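Apart from one protein chain that is not included, each protein chain of the complex appears where it belongs.
Chain lettering (A, B and C) follows the sequence in which the chains are written, and residue indices restart at 1 in each chain.
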Amino acid sequence: MTDAIATIETKAGGSFARDLWNQFRAHPGGVAGLIVFVFIVAAVFLGPLIHTIDPNKIDIRAKNQGPSLAHPFGTDNLGHDMLAQVMAGGQISLAVGMTAMLLALILGTFVGVLSGYFKRIDGLLMRITDLFLALPLLPLLLVIIMLFRDTLRAAFGPETGIFILIVFVIGVTSWMHTARIVRGDVLAVKSQEFVLAAKASGMWEYRVILKHILPNVMSSIMVSATLGIASAIITESALSFLGLGFPSDFPTWGRLLYDGANFLQINPSRVLWPGLAISLTVLSVNYIGDAIRDALDPRMLKR
Amino acid sequence: MFTFTLRRLLFAVPTLLVISFIIFALLDLAPSDPLSDLPLTIPPEVRAQIREAMGLDQPFFVRYLRWLQQFFVNEPLNIFEQITGITVGTGERMRVLSWATRSPVVDLIVQRLPQTLWVVGLSYLFGVLLAIPIGVVSAYRQYSVFDQIGTFVSMVGYSVPTFFTGVLLIVIFSSWLQWFPSIYDTNLVVNDWGSFILQVKQMFLPVMVLTLYNTSQISRFVRASMLDNLHQDYVRTARAKGVKEKVVLLVHVLRNSLIPVVTVIALGVPTIFSGAIITEQIFRVNGLGQLLITAIQGADIPLVQTLTFIFAVLIVLFNLIADVLYGILDPRIRYD
Amino acid sequence: ERGSDGELKILFWQAVSTMNPYLSGGTKEVYSASMVLEPLARYDETGTLVPMLAAEIPTVENGGVAADLKSITWKLKPDLKWSDGSPVTADDAIFTWKYCTAPDGGCAQSAYYEGVTNVEAVDPSTIKVSFAEAKPYPYSAFVGAQSPIIQAAQFKDCLGPKAPECTAANFGPIGTGPFVVKEFKANDVITFEANKNYRDPAKPAFATATLKGGGDAASAARAVLETGEFDYAWNMQVEPEILATMVAAGKGKLVTAFGTQVERIDVNAFAVDPSLGDKRSTKEAGPHPALKDIAVRKALSLAIDRDIIDETGYGEAGQPTCNILPAPDIYKSTDVDWCLKQDLDAANKLLDDAGWAKGSDGIRAKDGVRLSFLYQSSTNSVRQATQALVKDMWSQIGVEVELRNIAASVFFGGDPASPDTFQKFYADVQMYTNNFDGTDPEKYMAGWMCDKIPSPANGWQGENIVRYCNEDYDKLVVELGKTSKLEERAVIAKKLNDMLTNDVAQIPLIHRGSVSSHSVTLEGVKMNAWDSELWNVADWSRKK
């Protein structure tokens, strides 16, 4: 009888993903963020099909121009078309953001889950986390470039090689927060009875982790993911800002911003567009993260 | 609690040793060279002599052990002597010397600390002080206009990189309006009203940029934590007792909400000491961040090693402090 | 009148790390020390030697230099005083020599004392410097900002390995110059005050001076040219159009001086294919498959439009050049100018004639060797702009380029383990600036001799980065070493320069000047490329 009551109250059917999407849609900031983000991604990847100027084409006669029909974002001091550069830079920045985030996420989740789940190695892993927090990024980057650049260049070509390096360095130095958060969540999830039930049914531990622990810490992981994209884009920008990072004919938003900073007064659009692109991307991604967190909030799932 | 702290402290020693070794090895491996900014006109033989004088020709382990001795024995003894005036032993011992300046690293750090504390520390403090009320009101009036705006501003605050806002602010306020200096004067001594105003002026822009960032981040934490607690049963109990709403909010909810926030704040303190590299660079505040970045660029290994190691110590220490604070603030947590 | 003009504010965007030029050879350290420490003689803005502590410049004619060129004798000005009031004597000079040559001292300027066998006091104010061999150009020890006299009394306990421990002395050396260090904050700011015992009672005009460090070139320029917060800023490596807008603000102006700096592209004589591993860029690797062809090298040089590079990256601070030895005037060759004007047609023709035919991808190749080069340089916005321009120009003659920029601390560092140093040159072409100190090019030109090629055998320590090897060239260098007459030396030096350019041992791009900016209210600045920029800071004053 009470079963009947409960059944009345449940929404008929509806898969998990659809629920999630419905929750997500209820978050105006998240929806706005998603629209902006999709727009940026589309602009960056599809834009070059419309605006076909080669980003590395030099037209020295047309340098330092303001916005015009031919160059909607103006040109830089070598006569590169800024719109083409911003789009090309966006492709790299977004790709770096995504992949570095993924790497950081995988590492962070791995460490977080292990140290949350296995009490014995918790202390050790957390101290390793401390170590990585203390590691200076720049010397690490230099060392890694020295050790692996040529091998990677030989294997993947110069561009992909340096891409892998940068992504690796950013990923390897930014997983710690994810690890800490995931660890905390795992500690909470681990003590729930369904984990015990799974263990009691004779599942291998690793299967328990994969099928029960991980999905339940997903919400923090997703939030870390969105924050991770943002911080990876900013870190890459900061690396470019400090003069490391990609080769100079490889525009990224950070490098465009850095190179443009001095030209702010002559040609404000050089700073404005990449700066805006970085800020908007990070902002939209953060809003998406917020919405995902709200949507995945167990309080929302459990009535 | 005491034994917990003690045990963690004891455990910290080997941890830190390992960290120091790894950092040292990393720096040693790094291909940058302390002599790289010397003019190319200085011939190779002279360079070799300079290297030798720096001790660079010694094997890796010798250098590491020497650094350990200098850092863990000589420097503390030196500080001890300076404080007490008692001379221990001959009083002559090798201190950790920077390669670039040939002066004791610790002195450099002590010299840089004030600027960093003023600018980065103050903005952290402001950040915390602003974030708490903002977070509280945002959570209490969830989805209100204040909350929406606050959320947006704080999102912007930590989405827009400081190297963008910083450059923008300098051009607007230093170049066009000329309200604030674009260069931080570390020699300024605050001894009267006028110099105080100057100090405030030169700190304004960097502190503002960093405060915005810190406030944004911490207020998010406060808000989330407040929201968690606002719906707890004990809040209902307090209301059912007839406690005033203000007291419910500020005593019951806030106190509980601050527990996780305090640990987040504690974990953030080490970043004050690492300085805000980019912000310091942009506003030319010659603090610890700037010291570190010049040291890294100049491959000044003793300086980088010491700075990063001190940073590591702070991280480990504040991790511990965060845990201990948690235990103190939350009576339910009892380590041991 | 001394001290009447208040405070002088100088900005060095690379901060000064020590005031002892013997412990750090960095330009910024040498310049800042020159406000305090003085040599016996130094170069003026034209590159002429002028006496400082010395009463006059010794020459063979006035008997100061021995006829056999094996010794030089300096006389001090009368009544010279250190800033602490004690007299300057020949012993201080002797001590300075001992200080810099003491074993394990790591003296950065010991090259200035190379070949010096003895420094002795003839009398308290007369110093005799003896050389092991005849020195056609004996003005090295105690000459120029790099080799000033330090006070024996202050540094007497700082010899050899103890040198770095004398922090107080290194940060606040007692000198004879117009200023005295009041406070030194390493890598940050130095505060000076006027030297009460300076030999000219009317100077310096400023009572105090601060030398602030940190930031970047553009913001330093802004602080002088736009906001007027500082009086003088050094090394304005900023894109010309930015400087132009800043100058338009009317608060300051730019000053330029041309020394011997040449921005050049090195072309590697040896093969550098990564598959060669450790043999890369050494004789064992064999000649570079493409760059061994002079037609290719010449075409590369011809294809470059140096005017555009100058205009985008250097402006007033640079001039297109084909010379690797661009100054002083008597050494400057005027014979080679074939590369000054870009000539794409000629370059293409050269390559066509040499059999480098364009492939389907537009890249030239011959016998399976593609004209595809790795082009490395240090990280620096002007260099990266130049790289981009050159890449574009070379693409127009069917040459493909991969750019790489390496952190300066690595590129110019000598870490033998690093593959990225400019000495190792694991690239087809690379770009940087080099020059020589003072005005005499002998040592500089000797840097292209066969035995100066860096290799694992000499720990990659050799000046012949381009791995040029030409017997005729070596012979000429030896001859230069034996010639003491200035005019004859000049003829030989020019010949050497022309050989290098015509053989395209490297591609000179820009004769670079040093640019600094100073406030319009600052008077007396005489930009000097041969010595410290602050060489005449005693004469600076505030415009009334």
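Please note the rule applied: a contact is a pair of C-beta atoms (placed from the backbone, for glycine too) under 8 Å apart; a residue touches a chain by one contact, two chains touch by 3 or more.
As a working rule, contacts and distances are computed from a predicted model.
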Chain excluded from display, named as in UniProt, from "NADH-quinone oxidoreductase subunit N", "Dihydroorotate dehydrogenase", "Glutathione import ATP-binding protein GsiA" or "Sulfite reductase, dissimilatory-type alpha subunit": "Glutathione import ATP-binding protein GsiA"
Partners of the unshown chain among those that are drawn: A, B
From B:Pro59, B:Gly194 or B:Gly242, residue that would touch the chain that is not displayed: B:Gly242
Touch criterion as defined above, residue of A:Asn216, A:Thr252 or A:Asn286 at the omitted chain: A:Asn216
Residues of subunit B (touch criterion as defined above) contacting the omitted chain: 3, 6-7, 10, 232-234, 236-245, 247, 252, 255-256, 259, 329-332, 336
Contacts of subunit A with the absent chain, listed as residue ranges: 1-3, 5-7, 10-11, 13-16, 19, 192-194, 196-204, 207, 211-212, 215-216, 218, 298, 301-303
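Just so it is clear, only the chains that are shown with their structure count from here on.
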Chain contact topology (line, ring, star, complete or other): complete
Length of the line joining the C-alpha centres of subunit B and subunit C, rounded to whole Å: 38
Chain centre separation (subunit A, subunit C; CA means) in Å: 45
Interface hub residues of subunit A, defined as touching at least two other chains: 142, 146, 261, 265
Multi-partner residues of subunit C (at least 2 other chains): 407, 410, 417-420
In the complex with subunit B, residue positions of subunit C that touch it: 11, 14-15, 17-18, 20, 23-27, 104-111, 161, 163-165, 167, 170-171, 183, 185-189, 191, 210, 212-216, 219, 222-223, 226-227, 229-230, 407-415, 417-421, 432, 434-437, 459, 461-463
Subunit C to subunit A touching residues, read off their complex: 218, 238-239, 241-242, 245, 274, 308, 312, 379-381, 384-385, 387-389, 391-392, 402-405, 407, 410, 417-420
Touching residues on subunit B, where the partner in the complex is subunit C: 29, 31-54, 94, 97-98, 100-104, 107-108, 111-112, 170, 174-175, 178, 181-183, 185-187, 281, 284, 286, 290-291, 294, 296-299
